[in-house]
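Here is the structure we will look at.
Every protein chain except one is present and positioned as in the full complex.
Read from first to last, the chains carry the letters A and B; within each, the first residue is number 1.
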Amino acid sequence: MKKAAAENMEAGTAIYRHREWRGFRDTAYDFGKWAQLWAILIRWALSHPVQNVRAVLRYRWMFSYLTVPSFFDRLCAGQRSAGLRAARCNLNHMAGSVTDTLTTIFSADLHLHPESRKAKEKNRKIICLDELVPTLVAKGFPDCEAVLLQMYPMFLPSLINQHSPVHYISQAELYGLPADVCPLPSFEAGLAIEDDYPKIGCCMITSNMPCDGSIMTSMIQDRRIGLPTRPLNVPLRWKREEVQDYAVAEILSAIEFMEERTGEKCDWDALKDACEIWNEQQLSKFEKWEMNRTAIPPHTGASVWLYRVFEHQVACGDRRTLENSRKVNAILRKQVAAGRCPKTIRHRAVIWSTPANNYANFNNWLLDCWGIESVCEMFDIHGTGLIDTSTRESMLYGIADMVETSTMRAHTKGGYEVMLFDLWEKVREYQADMIILYDQISCKGVGAISGLFEEGARWRGIPMCRVRQDLLDPTSISRRDMRNDVNIFMQTVMNETPVDPSLVDFDDDESW
Amino acid sequence: MKDLRHIRFYESLLEQANNELVQRAKSDGGVAVGYTCYYLPEVLLNCGRAFSVRLRAPNTGSLDISQYYMTSFICGYARALFERAFEGGFNFLDFYASSDTCQQMVRVVENIHELKLIDHPGFSYGIIDAPLKVSGHGKKLYAQQIQSRILEPLRDRYGVDISDESIRRAVQEHNELCAVFEEISRIRKAENPVITPREFHILCLVSYACPTALILPYLRETLEELRSREPDTVCPWRARVVVVGGELDDYAFSEILENCRCYVAADRYCFGSFPGRQQIPLREDFPALEQVCDWYLETNQCPRFMSQEKILQRRETVKNLVEEFHADGILYEQAKFCDFWGYERTLAVQIMREDYGIPTLGIDREYVVHGSGQLATRIQAFMESLEIKRIRRGGGVA
Partner (left out) sequence: MKILKASLAVMIFLFLMAAAIYWFNLDTRLVKALEKPLMRHYDNLPRDHRL
């Protein structure tokens, strides 16, 4: 990594004065992938030019998607060799998928096509899901499109552009929503208040995932979205054998609801195929984790957990995503076999609790500034079950498990032991020497056991750095504040000097 | 009006969780079961020799210890309970019945367990999972969780009789208690009621905080007194409200309302009487456990319920209380940092005002309400607006 990286950033916006020089081969590769990304974006733009321009002009959150190339640059900051290649492959794959879904959304969006019979017809085959409900549950409807409704206006923009949530959160708070609630459901509520959800779909499956705030915001959304709705309730104590029947009954209830609203019958063979693809995706993921347990972890950085979230929620049971994952594994395997490690690693860290959407590439900064490699990240390691597709019954139990262990809830639900004891287990498994614990100030479920983390780390003699953040609200805790928490820890507790001193403190408040 | 004979006694019972009646029940061999939430059917925690104690942390001062373990953005009630447990205030508990229905509340018992805060041999706890809508399989889950996570441990560890007959006996006793409250509640419908908001709140709290069998005789005597109590010659109340919200175990809240001459005609909050103090009907031909669980699920007003039917039920329940108890308005209250009621309050204030046309105020408050000038100011302003509306409608000024 070339030092003095921050000197290449403009003050305030942190826009790179020029893109990163990574040596000739890696820079050429990066250039090629950047060009590929632009090809994806231009293809999307030209596929329905009028519709897409109208979408950009209609929805404030669409602006964030214009900044995607810059976002990908940040996620690949400092990366070389296999890590760079894996990141770029994963990110470009996601870009392709997202643009395809945006086309589906905008073609059916009654905000953009209010009188269009064609759009109304398309909506009859669109099933809206809460973003935490994996699309796997709808794979038994291959003639329908399952869209995670909040993913595209909310979750992705909050990662891409840290300022995107601010306006919407303030709209929710204008109506009296307290400021202490988690900003993610606040953002969702604000979107509903502003009528900024695309008007699509024939029905909506909401859910209680991942937390109390999400349960409640769905009521505000229901009111504005106005679709026939069925809550898919996922057991909190998901590790218990005795709640699995209930979980399966809820999945069946959701399937029955989708049949009723779409007029289609569930194709159990198609669902089985999707589950088997998902199993392959899981095995591919397990291999990545195995490689990260070695002394030269090849697959780290922000794009890792982002791709995992995408895979678990959006692209589960998708063959093209499986092929991409296999391609990436081959790249990573090659580097591990060659014993190469093109980065300065001083510490192997387990990163625990929910990452900050408003600082999606925090992992990159940790490595580039202080040599802290995120060998294992809680957000990446949810959902480790394989689905037994030998019978319909066992398949349903497997799907229920997959849903129960979705993003953000596999550890935050199930009992405190899951969140706490799993941490110590991962530290041991990945031979980590420190912990970075995200302290999301408005996350009540995790905050309420924060003392147990402190005491547990102290008792085990594991240095633990607590990084305060507010998930996706940069106005309460900024990126600079987050970096400062690490800086203070590394300077005063670990007594270390930075790998790149220019990255210790810099101004990126206006950065996307 | 003349003071109620037992009011000072009731106030003394509310000074600590391990009050005189709890101690008496324990010395008589009772099994003290602490709980916090309507999701734990109170009546089932009173089977056999078990008795329920709905947990409070009266006289809460600083929350420094809980702030360390739980951070300062956690609801005051959860933190106060944790702090009290840390201080040893819950060492009398044999069993803590909890539910994973509020992520903050459930962490209290998890912290208690991990840090071994209850210094009591044989202490144990159970946590149920509960559905978020009322469905066939949801009812099944709920009953199964109550059975396996609460009742069976009570039976296996403490020898509590959880048979069908035992449950029916507990329901009978519970219904006797509820009959007292149903009658006292009807008193509140009068234009110039003979029970004040503070008094009613106290009665409710002692009924939750004390063993039913031991508090019931006192409550019966209080009911007798109320039947013949003379009202004040001039009605002191400027307006009548229905108070709706989450956990509210500090009767100082009702005192503040009283001081603003605001009459709490009905109380739809946790630790209140709606729901919780209505008689449970039981059929002979169906297992009592399932009937009780169904009852609690159907009547539960927690905003956690996500289905459209339950959302509508919450609005309609409040509207019906306003009509039945001749209220002029609604006061939605929430404890600070409560996610459920933060959203419910935001939405409901808007809906009750705009869609139902009922004047509504939403406030948030600390766990300890005593001396809150800000709260009093807001209530005063609301009272004035209700009075003006009443005058415009052609009603009198109090």
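Definition applied: a contact is a pair of C-beta atoms (placed from the backbone, for glycine too) under 8 Å apart; a residue touches a chain by one contact, two chains touch by 3 or more.
Note that the structure is predicted; figures quoted are calculated from it, not measured.
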Q | From A:195, A:256, A:323 or A:393, residue that would touch the chain that is not displayed | A | A:195
**Q.** Residue among A:67, A:116, A:244 or A:484 touching the omitted chain
**A.** A:67
Q) For chain A, which residues reach the chain that was dropped from this view? A) 13, 15-19, 31, 34-35, 38, 56-58, 60, 63, 66-67, 69-70, 73, 171, 175, 193-195, 220, 223-224
Q.
Touching the absent chain: which residues on chain B qualify?
A. 346-347, 350
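Quick note on the criterion: only the chains that are shown with their structure count from here on.
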Q. In their shared complex, at which residues does chain B touch chain A?
A. 68-71, 73-75, 78, 100-104, 107-108, 110-111, 114-115, 127, 129, 131-133, 135, 137-138, 140-141, 144-145, 148, 303-304, 306-308, 311, 336-337, 339-340, 342-347, 349-350, 362, 364
Q.
Quick check: in the complex, which residue numbers of chain A touch chain B?
A. 175-178, 180-182, 185, 189, 206, 208, 211-213, 215-220, 222-223, 229, 231, 233, 235-237, 240, 242-243, 245-246, 249-250, 253, 413, 415-416, 420, 439, 441-442, 444-445, 447-452, 454
